[in-house]
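Just one protein chain is left out here, and the rest sit where they should.
Here the chain labels run A, B and C in written order, and each chain numbers its own residues starting at 1.
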Amino acid sequence: MKRIVFLALAVAGLWSCGGTGGSPAKPASVAVFVPGVASGSPIYEMLVSGAARAVEERPGTEFKVIEGGYDQSGWLDALKAIAASGEFDLIVTSNPALPELCVKVAAEYPEVRFFVADAYMDGQRAIHTVLYNQLEQGYLVGYLAGALSVHKGSNRAGLIAAQRYPTLDRLIQPGFEAGLLAADPGMKLEYREIGNWYDANRAAELAASLYNDDVEVILAVAGGAGQGVIAAAGSAGASVVWLDGAGYQLGPDVVVGCATLAQDRLVYERVSALLDGKDLWGVADIVGATDGYVGFDRDGPAYKALPESLRAEMDTVMAKLAEGKPAFTLDSF
Amino acid sequence: MNSFLPEVAMVTIAALAPILAAALGGLATEYVGVLNIALEGLIMAGGFAYVAVGGTWGPAAGMVAAITVPAVLALAQDGFARKARADAFVVGLAMNMLIPGAASVMSELIFGTKGVVALSALASGTLAPGAVHVPVVGPVLFSQRWSDILALLASAVVALGLALTPFGLRLRAAGMKPESVELAGLSPGRLRDGAYALSGAACGVAGMAMAAAIGAWVPNLSAGRGWIALVAIYLGRKRLKGTFLASLSFAALLALATLAQAVPSLPAGLLGAVPYLVTAVAVILGSAARGQYARKIKA
Amino acid sequence: MNELCALPPPPQSRAWEALRRLALSSGLALVLVFMVSVLVSDEPLKAFRAFSLGPLNSARALATLLEAAAPLMLSATGALVAFKAGHFTLGGEGQVYAGAFMAALAGAWCPEGSFGLLAAVMAGVLGGTLVAAPAAAGKRWAGADVLLVTFLLSQAALHVVDWAISGPFRDAGNNLIAMDPIPQASLLPRLVHNLPLTPVPLVAGLVSVGVWIFLSRTRCGTMLALYGRNSRFAALQNFPVRSFEWAPIIFAGAMHGLAGAALSLGSNGTAVRGISGGLGWNAIGAALVAGGEPLAVVPAAVLFSWLDSGARQAAIFTELPPDAAMIIKALVIMAATAKPAYTRLKALLGGRKRT
Partner (left out) sequence: MDALALVGIHKSFPDTGTVALSGADLRVARGEIHALVGENGAGKSTLARIACGMLAPDRGGIEVRGSAVAFRSRRDAERAGIGLVPQYSMLAEGLTVAQNISLGHEPRRLGLFYDSRRAEYEAAMLAQRYGFSVPADAVVAALGPSQRREAEILRAMARGADILVLDEPTSILDESETRTLFDLLRRLRAAGAAIVYISHRAREILDLADRVTVLRDGVALTTLAAGQLDECGLAELIAPTGACASGRDGASAPGQPVLQFLGAEAGPLGPVDLVVRSGEIVGVAAFAGNAMDTLEDLSAGVRLPDRGTVAAFGLSMDRLRRRGHRIAYIPTDREGRGMSLRSSLRDNVLAGRLSGYSPVEYAARKTPHADALALAKSMDVQGHMAAPAEALSGGNRQRLVLARELDKRPELVVVANPSQGLDPAARSKALGAIRKARDQGAAVLVLSQDPDDIRDLADRAFVLYRGKLKPIDSEEAGGLSALLTGART
């Protein structure tokens, strides 16, 4: 009992002297909420670095990175806790699913503002979103996959996803298919699903069975589980295409192509603008290849090992896409 | 279509390797009468130890670590449960929380990332890559990864140990009646420790096989294999042969569910539920049949 | 000669024992948090304060804490009853998920308002019950292993509901993988304006008191506990063992379903993919940490959600990694179940008695 009383007193003491420790008026403070874990995920690493750069250029601005973990069901509580802390004016995050959560938080904490990259929601005064045209991203790797498959004498390409989600259904997969068909009208798509973002061994089994079945190239949209696809490609002597730059490091021998998003540039630009007081609230933008936010990374060893003719073909496709041909215009999402 | 059966066999064996190793390890603690719910965490510990140690000192050292680290963890787990008279089940659940957390922290320390750590040097090659084109046997046998073969061999060793050695006999005796081993001058507690260490080591081999299969550490590597191993133990009525058969049939079901995705009209998401549903129905019907049989004898 | 039997019964000594252990493990949690704060953070005091007091430092935070603990209380109470009856159910996770799914389905389809809310709650209970039912039936009529069947069914339910939420029942206008939103009027009402406090904690508290009364103050509860520890004996004493074979499993399913409904009908406003988020597993942990005492489930659940919420607070204010919080939680759970000898009982007995 004595112990408990002592503990209570100690705790109360800490609490009371802590209350006076708040910092004086600050111009602005930014929280970066990572819905997942930043390290190891290029898209989130770029989110953090872009925001950090914008904040560094504006002395006096507070900056904090908070990781929400992989469990989607915990994100809402985490966001609410950030807003409830009262420490932050702007919450920067990135994920197509986040705007819906932000709307719920904004209803309770109207003073907090949100910027969400890689997402689309218009007409919400507390939220600014920018969506990448991932149709184009899918198209780029789709074209490469199609061309390479034809080159190797196969007419089918694979797509292994962790699970179905809106961006995959509406942008990535249609873009990938369009790319395949643009490379060869006879190409067909094989879709496989893992069921979660981490079961790399199951991904490897799915990929192995596709590769055994004369598929030469697979697009992996599976987070950590994508590693399984890379491993399977390694032992089958086949190829993988990837949706962001990390692929080349994960599988230098088998990842033949990575479509990229200029996430750090976008986040830097928009956060800077917002901190400078630009009123983008309620605006939802879409950016893509024409303005350079969607591109293709030519720096992969396996890509460089591809036949010269294929790479020349890819250069043409990229150049055309940057000019808006074919046009994957998105007015909304 | 003529490649279908060999393909099922191939995927089944790959799926079986980690499940069987973990299940036989778990069977060791079932022999002494405790349910080691921490198989899932121990597999992860094995996988992480393989990558963390193997990354610096090579795959062989990684393998040794993959066996010893989970064995020591399991030993500590049991030691705590016994000494503090804590509920073994709760301690196991806590291990399942502790290990991924610790792996993440250590991954950050060692590799500077909490995410995927891919080290191609740790990836397992296949047994005899050149022999893949031998009909039937080629793909089924020679295209297996050596890490999977190793896990199967380790499972065989565990099975032999449980079935044919005095140690296995003592474990069973301790599980049936602790006083029987006590009277024989043995310590039931030590035997339980031994069973736990064995289950840890076997799970470590399973984790090693999973990490070597993809040549990487992936957070949440085990992805439910430990739970499937528990299912196999209970499905096999906590017997050796039963556990083996249950592991095999469950691995086959999982392989079928994987390969069935090739049929475009089947919803891929629902296929994942099929192995579990089929097994649940089989368990209930099986019990009902046994019940009927028993009643018949009585009447 | 027989003065020992003349002693009054110790008043709920097991409950006190459980509470005492919980208090001790909360203390241990504080110590661990402090140690980790010193080790990891450059502002140890700030980290410690955020972790330990962050979840408690305002009415709002307290309400959030209680609200987060409430579904855990419900599911843990359900699990506890099943454990008391000797049924080891491992199926909580799938039952919670199915409950959340069914509640969201009914909430979105039924006319909005309190009828919709009621229908959604009932549907949630039904969802959890449906996942548990085959296990209960299998036990009752075939003697099928409860641990095995509940787990298998739960895994199947997880896959099916995953598929249903991200497939046919997904809200097409939403980028979150979630179902159609439940109308505001059908969601759980807030008890106090501006505080996220719904009636769920109250209900959960009442349920655990009810279960405590049932187990310790009713004949049927006594019979159930005797059955749970020796079913053969219970059958020979002519207890209603046939009902004990299935009813506790169904009750656990219903409580998990109710917990799932509370998740959907609370701040989420619908069923989100993965909404169960380990609740079924935490329920087993909380029930066991509570030492089988229904009243101790309430503080055990609060302890669990305090650790979760404290970790979140610490991550916001300091550099404390979320994984450290997970490790602390695991260690506290281990400690909470440790029994440092039956010193209490010994003191009660006054020491002298012969076997």
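The working rule: a contact is a pair of C-beta atoms (placed from the backbone, for glycine too) under 8 Å apart; a residue touches a chain by one contact, two chains touch by 3 or more.
Since this is a predicted model, take the numbers as computed values, not measurements.
Chemist: So which shown chains sit in contact with the chain we cannot see?
Modeler: The undisplayed chain, in the complete complex, is in contact with B, C.
Chemist: In the whole complex, not just what's shown, which of B:Ala84, B:Leu153 or B:Leu186 touches the removed chain?
Modeler: If we include the chain that is not displayed, B:Leu186 is the one touching it.
Chemist: Could you tell me which of B:Leu5, B:Ala60, B:Ala121 or B:Met176 touches the chain that is not displayed?
Modeler: B:Met176
Chemist: Just name the one of B:Leu5, B:Ala60, B:Ala121 or B:Leu164 that touches the chain not displayed here.
Modeler: Touching the chain that is not displayed is residue B:Leu164.
Chemist: Need a quick check: the contact residues on subunit B for the chain that isn't drawn.
Modeler: 164-166, 168-170, 172-173, 176-177, 179-187, 298-299
Chemist: Spell out, residue by residue, where the missing chain touches subunit C.
Modeler: Its contact residues with the unshown chain are 2, 4-7, 9-10, 13, 213, 217-219, 222-223, 225-226, 229-230, 232-234, 236-238, 341-343, 345-346, 348-355.
Assume only the chains that are shown with their structure count from here on.
Chemist: Of every pair of chains, which is linked by the largest number of C-beta contacts?
Modeler: B-C
Chemist: Distance-wise, how many Å sit between the C-alpha centres of subunit A and subunit C, to the nearest whole number?
Modeler: Chain centroid spacing, subunit A to subunit C, equals 35 Å.
Chemist: For subunit B and subunit C, what's the span in angstrom between their mean Cα positions?
Modeler: The separation of the two C-alpha centroids amounts to 29 Å.
Chemist: What whole-Å value do you get for the distance between subunit A and subunit B if each is reduced to the mean of its CA atoms?
Modeler: Roughly 34 Å, centre to centre.
Chemist: Among the residues of subunit A, pick out those that touch two or more other chains and give their numbers.
Modeler: 163-164, 195, in rising order.
Chemist: For subunit B, what residues touch not just one other chain but two or more?
Modeler: 108, 114, 224, 269, 272
Chemist: Can you name the residues of subunit C that touch subunit A in the complex?
Modeler: 23, 27, 30, 45-46, 48-49, 52-53, 57, 60-61, 64, 68, 159, 162, 166-167, 174-178, 196, 267-269, 272-278, 309, 312-313, 315-317, 321-322
Chemist: For the complex, give me every residue of subunit A touching subunit C.
Modeler: 3-4, 7, 11, 14-15, 18, 21, 31, 64, 66-67, 69, 71-74, 76-78, 80-82, 84-85, 87, 96-97, 99-101, 104, 108, 119-121, 163-167, 195, 333
Chemist: For a test of understanding, state which residues of subunit A touch subunit B in their complex under the given definition.
Modeler: Against subunit B, the touching part of subunit A is residues 37, 39-41, 70, 163-164, 190-193, 195-196, 198-202, 204-206, 208-209, 212-213, 224-225, 227-228, 230-231, 234-235, 249-253.
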